[in-house]
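One protein chain is absent from this view; the other protein chains keep their places.
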Amino acid sequence: MRGAKASSVGASNMPLTFYSSKLADAVNWARKYSLFQYPFVTACCGMEFMALWAPKYDVARFGAEFPRFSPRQADLLIIVGTITERQAPILRRIYDQMCEPKWVIAFGVCASTGGFYQNYSVMPGADQVIPVDVYVPGCPPRPEQALDALILLQERIQRGEGHSQVVLKQEKGFDVPLAAIRATGKIGV
Amino acid sequence: MGSDYIAVTLVILVGVGVALQFLAFAKFLGESRPSAAKDITYESGSDPVGDPRARFPVRFYPLAILFVVFDIEAAFFYPWAVNFRELSCAGTFHAGVCSAGVSFVGIGAALAFMVVLLVALIYAWRKGVIGWG
Amino acid sequence: MAKIVLDRLSERFTGGEILDTGSQHGNEWARVAPPAWRQVAEFLRDDPALQMNMFVDLTCVDRLPREPRFDVVLHLYSIDKKYRVRLLSGVPEAQAAIATLVPVWPGANWFEREAFDMYGVRFEGHPDLRRILMYPEFQGYPLRKDYPKEKRQPLLRRLPGSV
Partner (left out) sequence: MSAEAPLQLESRRRIVFGESDISDFDDEKDLPTEVMPLMMGPSHPAMHGTVRIALEVEGEKIKTADIQIGYLHRCFEKESEYATWTQIFPYTDRLNYVSPMLNNVGYAIAVEKLLDIDDKIPERAQYIRVIVGEISRITDHLTCLAAGAMELGAFTVFFYLIKAREWLWELLEEVSGARLTHSYVRIGGVVADLPAGWPAKLLEVLAKTRTALSDADKLLTRNKIFRDRMDGVGVIAKSDAAGWGLTGPVARSTGLDYDVRKDHPYLVYDRFDFEVPVGSTGDNFDRYACRMAEIFQSMRILEQALAKIPAGPFIVDDTRVALPTKRETYNTIEAMIAHFKLIMDGLHVPAGEIYSFTEGGNGELGFYIVSNGEGRPWKCRVRPPCFANLAILTKVLPGLFIADVVPTFGMINMIGGECDR
């Protein structure tokens, strides 16, 4: 077992940190294997993305194959293809409407940096408007790269380094918002 | 007789318990950060236009009512089906054996019920309520 | 692919509407004076010998040093006769405007909107002349030679590091 990651709660109440980090690991484990993706598909990478769902490179093996076409029910936003300046507000709107915790994969070079379209209409990378967790190079990336990116993201989620997880830690002081413990400071309320 | 009620209450308790458990997980273990941008209605990424509370054609209403009527009609068939053999037995019906001959009450009750609703269905159909015209 | 198109045109329009004709790499082309643009187009569609009924393409070429600066280029095709022709018409930058062809071929609608969006050539009489590819807040006409390639006009950016 990895050493219990000391969450930011004070080290004095040792059982609390041990308990909360174990629970955090458990919760992150649950999140990592039930990612519901919102496929924000725009361009050629979409064809490779279809191949990802198809029997040969099946993404269902990683528990992330169920696409949710509403941001309300999704926690993983996969940006597949080129994001143009006209698409940017729409991408930002979809990202805002997703519930935390949420993660973002920029699938393909165009989503990561704009690729070889450096011109007036293409936005140089989706991270100009939203924070991205995992960048996948390739134009289009091979399905194996996409699966690798998914595994990379799952490891980040397990370590609690996802962007929205980090932001939450900064704002609320600990990884998993154990409202009950936070409210009373005691375990097993 | 008492044990039946215990079984039923147990089923209800477990059902409600599981539901509440999921709600508790969501409330205590999930992050909740409401924001203005999150509350805007989702209209495929675009700014929502128009007001959803506009007046829409009346056709939706009769169609919905018809659905409710025939859905509940289907629900009535379950108890009838469970007791069908008992109802169709003229005499007393005990442990799967009917003492007297076959009575028409079993099938008749359902048929009467269906005919009444069938007439309503035909009337609605001819009025053009079903389908969009 | 046939000389007959150019011959018919020069027979029919003797009043100087057809400035020049030619054939290059197997394409017949004719340069038309801008005022006669609609008239020549209608003739090509309605003439029984030509019947140019398929609207293929309409675009604009920015020949910067040369005046008139913009060339509106129209490609037509006759399905039954299998003739093809290219009509060019020079339009100066000052008042870059030409008659619309939407009443002649409805397919011209989007192509003219795109030519307007990319080059700024106005099409008089077009039912709905607005940008088609770029967003309405975009200033300028990107495909002109003097518009720099990477001059972005972003709608939205986030502060680095912010959420």
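Note that the chains take the letters A, B and C in the order they are written out, and that residue 1 is the start of every chain.
Here is the rule we go by: a residue touches a chain if its C-beta (ideal position, glycine included) is under 8 Å from a C-beta of that chain, and two chains touch if they have at least 3 such contacts.
For clarity, every value in this text was computed on a predicted model and none was experimentally measured.
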### Summary
The chain left out of view makes contact with A, B, C
### Message
Can you say which of C:Ala2, C:Ala33, C:Ile132 or C:Leu156 touches the chain missing from this structure?
### Response
C:Ile132
### Summary
Touching the hidden chain, out of A:Ala43, A:Cys99, A:Leu152 or A:Val167, is A:Ala43
### Query
Out of C:Ala2, C:Ala33, C:Val61 or C:Leu156, which is the one that touches the chain we can't see?
C:Val61
## Note on the structure
Note that chain C touches the chain not displayed via residues 1, 24-27, 29, 53-57, 59, 61-62, 73, 75, 79, 82, 84, 86, 105-107, 109-111, 114, 118, 131-135, 142-143, 149
### Message
Please output the residues of chain B touching the missing chain, sorted low to high.
### Response
43-50, 52, 54-60, 62, 127-129, 132-133
### Interface with the undisplayed chain - residues on chain A
40-44, 46-48, 50-51, 53-56, 67, 69, 80-82, 84, 86-87, 90-91, 94, 116-117, 119-122, 139-140, 142
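Methods note: only the chains that are shown with their structure count from here on.
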### Query
Line, ring, star, complete or other: which one describes how these chains touch?
line
### Where chain A and chain B are represented by their mean Cα positions, the distance between them in whole Å
39
### Message
I'd like to verify one number: the distance from the centre of chain B to the centre of chain C, where each centre is the average of its C-alpha atoms, in whole angstrom.
### Response
61
### Task
Can you check how far apart chain A and chain C are, centre to centre, with Cα atoms defining each centre and the answer in Å?
47
### Query
If you look only at chain B, which of its residues touch chain A in the complex?
27-33, 35, 37-38, 40, 42, 45-47
### Task
Using the touch rule from the top, collect the residues of chain A that touch chain C in their complex.
85-86, 88-89, 92, 118-121, 123, 128-131, 163, 167
### Of chain C, residues touching chain A in the complex
133-135, 142, 147-158, 163
